[in-house]
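Following: one structure in structure tokens, then a few remarks.
All protein chains of the complex are present and in place, except for one that has been dropped.
So that you can tell them apart, the chains are marked A and B in the order they are listed, and the count of residues begins at 1 in each.
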Amino acid sequence: MTEFEINTSRQAQLLDITVQVNDAVRRSGVERGLCNIYVPHTTAAVIVAENWDPDVTHDLLAHLQKLVPREAGYRHAEGNAQAHILSAMLGSSLNVPVEDGKLRLGRWQGVMFAEFDGPRRRSVVVSVQAG
Amino acid sequence: MTEFEINTSRQAQLLDITVQVNDAVRRSGVERGLCNIYVPHTTAAVIVAENWDPDVTHDLLAHLQKLVPREAGYRHAEGNAQAHILSAMLGSSLNVPVEDGKLRLGRWQGVMFAEFDGPRRRSVVVSVQAG
Partner (left out) sequence: MTEFEINTSRQAQLLDITVQVNDAVRRSGVERGLCNIYVPHTTAAVIVAENWDPDVTHDLLAHLQKLVPREAGYRHAEGNAQAHILSAMLGSSLNVPVEDGKLRLGRWQGVMFAEFDGPRRRSVVVSVQAG
């Protein structure tokens, strides 16, 4: 198990962390198995998404914030209920198979850290199981 | 692999099961690895969410039921299509890394069982992989 840190610069943001996760996989020495990427924060998430056309990540963030607006009569007093809801909807844990010592992603896929209550300094936990 | 049972008391409910899952991890004897929490029911889900401020879980349940209302011209005759849809959206399987013999959750995170067609008696399956 290893951890790395990232900085987000906007309130809502998708950050491609594929390089950092693949680094952690390589350092684990595991050639074949399963990689878990875990976000220990309640306003963030981790997903797989297209990482080639920035319009895709723009549309994704925009539509998620339309489904779950920043203000919607929430009770939670800190003003970030939206972020907690989107974190639960997208999920804070992701598994990607490992093959030949790296993530077995599809051609257009990247691992994306999603923050909905930034800017923040955040941790990502990576565990790699051989098998 | 182990299972435990819980009872829900309302139609839609989030139940903190962190203690039960950590018990299962401890009994597995695994110090470092990955814990899978699996819900073998099609109207329920398992997520990670803030477990400190009850307003957060209130907002989460309320907003999810606004996105997917109980009645919306569904075809499914049993009246619980909402629950099936929310189960698929949140997911019935969750992985959390294990460190020092317990779940490596963030400070504000808890493992939450989500039921959308209760009250029910429900099972939760916990598997812990060393590695």
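Heads up, the rule we're going with is that a contact is a pair of C-beta atoms (placed from the backbone, for glycine too) under 8 Å apart; a residue touches a chain by one contact, two chains touch by 3 or more.
On a predicted model such as this, the values are computed, not experimentally measured, just so you know.
Participant: Decide which residue listed in A:12, A:44 or A:94 touches the omitted chain of the complex.
Facilitator: Answer from the full complex: A:94 touches the omitted chain.
Participant: Which candidate, B:11, B:65 or B:93, sits in contact with the chain we can't see?
Facilitator: Once the missing chain is taken into account, the touching residue is B:93.
Participant: Counting contacts across the full complex, list the positions on chain B that touch the omitted chain.
Facilitator: Considering the whole complex, chain B reaches the absent chain at 1, 33-34, 36, 38-42, 67-68, 72, 74-78, 81, 84-85, 87-89, 91-93, 95, 125, 127-131.
Participant: In terms of residues, what is the contact footprint of the unshown chain on chain A?
Facilitator: 32-34, 47-50, 53, 55-56, 58-60, 63-64, 67, 89-91, 94-97, 99, 104-109, 129, 131
One rule holds in what follows: only the chains that are shown with their structure count from here on.
Participant: How many angstrom lie between the centres of chain A and chain B, each centre taken as the mean Cα position?
Facilitator: 20
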